[in-house]
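Take a look at the following structure, please.
A protein chain is absent from this complex, but the other protein chains hold their places.
As written, the chain order gives the labels A, B and C, with residue 1 at the start of each chain.
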Amino acid sequence: MLDVNAFAIIGGDKRQLATAESILDDGYKVYVAGFEKLELKKEIVKTTITDAIKKSNYIILPLPTVLKNNYLNAPYSNLQINLDDNFARNMFDKKVFCGNTEKLIPTSKIWNKIKLYDYSKKEEFAINNAVPTAEGAIEIAMRECEFTINNSQCLVTGFGRIGKILSKMLYGIGAKVTVSARNINDLSWINLLGYNAISIKELPFIKKKFDIIFNTIPALIFDEHILSKIGQKSIIIDLASMPGGVDFESAALLNIKTIRALALPGKVAPKTAGEIIKKIIYRLIKEG
Amino acid sequence: MLDVNAFAIIGGDKRQLATAESILDDGYKVYVAGFEKLELKKEIVKTTITDAIKKSNYIILPLPTVLKNNYLNAPYSNLQINLDDNFARNMFDKKVFCGNTEKLIPTSKIWNKIKLYDYSKKEEFAINNAVPTAEGAIEIAMRECEFTINNSQCLVTGFGRIGKILSKMLYGIGAKVTVSARNINDLSWINLLGYNAISIKELPFIKKKFDIIFNTIPALIFDEHILSKIGQKSIIIDLASMPGGVDFESAALLNIKTIRALALPGKVAPKTAGEIIKKIIYRLIKEG
Amino acid sequence: MLDVNAFAIIGGDKRQLATAESILDDGYKVYVAGFEKLELKKEIVKTTITDAIKKSNYIILPLPTVLKNNYLNAPYSNLQINLDDNFARNMFDKKVFCGNTEKLIPTSKIWNKIKLYDYSKKEEFAINNAVPTAEGAIEIAMRECEFTINNSQCLVTGFGRIGKILSKMLYGIGAKVTVSARNINDLSWINLLGYNAISIKELPFIKKKFDIIFNTIPALIFDEHILSKIGQKSIIIDLASMPGGVDFESAALLNIKTIRALALPGKVAPKTAGEIIKKIIYRLIKEG
Partner (left out) sequence: MLDVNAFAIIGGDKRQLATAESILDDGYKVYVAGFEKLELKKEIVKTTITDAIKKSNYIILPLPTVLKNNYLNAPYSNLQINLDDNFARNMFDKKVFCGNTEKLIPTSKIWNKIKLYDYSKKEEFAINNAVPTAEGAIEIAMRECEFTINNSQCLVTGFGRIGKILSKMLYGIGAKVTVSARNINDLSWINLLGYNAISIKELPFIKKKFDIIFNTIPALIFDEHILSKIGQKSIIIDLASMPGGVDFESAALLNIKTIRALALPGKVAPKTAGEIIKKIIYRLIKEG
């Protein structure tokens, strides 16, 4: 029997579990499947995929939803879950929220007949996840550096979502913040907000030494040349998605410490990351 | 032979070593003793205590200087170093900078004839160390919490040096900051600086729940009663010196996570902590 | 004879004069025309329009360039200057920087043959002018209110350029800042940056009373209904371009003080406003 306003969370990591717990706290019924390896709060009903979906009107799939070979991303499951027609067929008449539709849809023609929403494509998702990413980057910097961030020279490359919130937090801790961007409008903002602004083009020519460098640009900014100029004695934390923005081999040769930090929200703040997903799903439901 | 403007660092931990390295970077000669277990930069001269002191005019002892049984605090030494007349006799005509004179002086009558400075008693020392303490507390909070500090409800008890800088940093990261103090003047400041102010006396009566509580008051603030009221679901990071401000047993019974965090500067930012000591010593030398 | 790298500033107000002085300070030759009523620094050469243009390669026209009846905007001139073929003909082979090309071009067919740049259309221009606008708004609030901005309840409607920088400044002074916007992404940012976020749609329903309201949205936000709900005891400073965002008649009937504040940069910070123009012109020259 269907519980009105029941949610099924099928697969996923701790972030997805946090989504489940947060929905539960709001007073809804929550069924989960694919979390056999974890012990859960007793109010969360562990059941089979089929049963969980049958009893719920809203189905939440993880991010990413689809792994290689068309398996569901379910690290805490004892089983490998095939994303195929059988899986999709459960979803008729449900609203399904998932992580990357472009990979899910090809797994079955049935998806074309189902109401499918990709929460990860929403700008709101990226904005809100910039916060745990920035905090994760700061936590790494605090852990790795033998000096304080306060009064250290920090460089942030890129002034997108992560660059914006990370610069603000570093400034709030008392760092000396330089932000580098390509775009003249971004450079204007950087300057107005109280940071030192420097064009990406001028990076190789500045004399300032940086203690910590945070890269958010997914393009090769820190090549051998720049590394040899400004990176000495620095630690570089690369937050950019693959392939990142640092020539890691040159950095190693120059004895510059580099840290790749990816998928931080789910790692450093799964609860916050789970709530972000929940809020977007609630809004998508409300908007119909 | 004496090197003019040479420094001997005798004993201590990584903070003391950072002091040594920072003095070296300023161009002075640096001799160390009591660091046998560590590999050092080659420009730092490892030698015996007697030799290091003989060649230097400024002698730096660690913080604390004196361990139980009147041994020197020298965790990286292979030897136990007695603080006795023999040790003190080396120091004639030197300027000696140490960590806690009140325990060093009783170890030998000779100290009365020696120029002895306690860098740890300077207000400047405490102010500057509040920064690595606050950052250390934030690093712990980031590591222990599954949510972000941004937009979390934080309570800081006490508005001394650590309370002041910690509140500012939390606010700078985007936390909702409440600060609790006893003194009406402190409460005025707390309010003007943009935080929520609450008197310690009113703590048991507030309805707000806090995600993270940072205690800086070395008195039992968080007794069973308050813990049962405001601490539920909180994590408490206790920064106050012994015996701290939390009834840890009651907290354990209430399932409240508590973390004692002491001596953070040397642990989380030895380089900064070492430079703080260096700067104070330089100033003491300059002032004669 | 033409001075290489000479600038002619033709007409305009104190902002334009500030542009002239700032270019002069950079070491360039500056000719002005249309400032008969003002006394100028002696290094700025006052001359006729024809002469100023002849001697310069860069010509700077004011913002707006064109007044009604196709006169040049030149409040400090003793003459009315017609924008016609004769005026335009001077400009052959010059680079001309002006304020609103769409009104200038129809004044003569000759403009089609001239290199014409509109500095006021650049995003950079709007971003940078948001700062003097925000400061002007704060100056007005400080002058008009009998209470401090610190700890006052401020509402900013709109989270465009002015809303962003104004919120930040109010927060920096210690105000309690609520920002209202339509867009879910803006609301996410508002929340992450530490302000209270409220959807424009919910404005009529909130119970909070505001001491100062800053409107930046050029649409009727503050109609009779909302005014009667949240505006009581408030002062409203309307920064939105015509027709503004407030039903001024209803506000007057409700005894709500309202202030229209337009064209603030030139009024409150002509020097900064002039330098903004200069910097954009320099960049346009550099980019060819």
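The rule we apply is simple: contacts are C-beta pairs under 8 Å (C-beta built on N, C-alpha and C of every residue); 3 or more make two chains touch, one makes a residue touch a chain.
Bear in mind that the values here come from a model prediction, so they are computed numbers and not experimental data.
Among the residues B:Leu67, B:Ile110, B:Leu193 or B:Ile285, only B:Leu193 touches the chain that is left out of the figure. In the complete complex, the residue from A:Gly12, A:Gly34, A:Pro132 or A:Gly174 that touches the missing chain is A:Gly174. If you put the hidden chain back, the residue from C:Ile49, C:Ala74 or C:Ala269 that touches it is C:Ala269. When the omitted chain is restored, the residue from C:Gly11, C:Gly99 or C:Pro132 that touches it is C:Pro132. Note that of C:Leu40, C:Ile110, C:Cys145 or C:Ile184, the residue touching the chain absent from this view is C:Cys145.
Chain B residues in contact with the hidden partner, per the touch definition given at the top, are 123-124, 127-128, 130-131, 165, 168, 184-185, 188-189, 192-193, 283.
Residues touching the missing chain, restricted to chain C, are 14, 18, 131-132, 135-136, 138-139, 142-143, 145-151, 165, 168-169, 171-174, 268-272, 275 (touch as defined at the top). Panel shows chain A; residues 150-151, 171, 174, 191-194 of it touch the chain omitted from the view.
Simple rule for what comes next: only the chains that are shown with their structure count from here on.
Superposition on CA atoms relates chain A and chain C by a rotation of 180 degrees, given as a multiple of 5.
At the interface between chain B and chain C, over half of the residue numbers involved are used by both copies, so each side presents largely the same positions.
Centre-to-centre separation between chain A and chain B, using Cα means, comes to 36 Å. Taking the mean of the C-alpha atoms as each chain's centre, chain A and chain C sit 39 Å apart. Chain B and chain C have Cα centroids lying 51 Å from one another.
Shown for chain A are the residues in touch with two or more other chains, namely 131, 165, 168.
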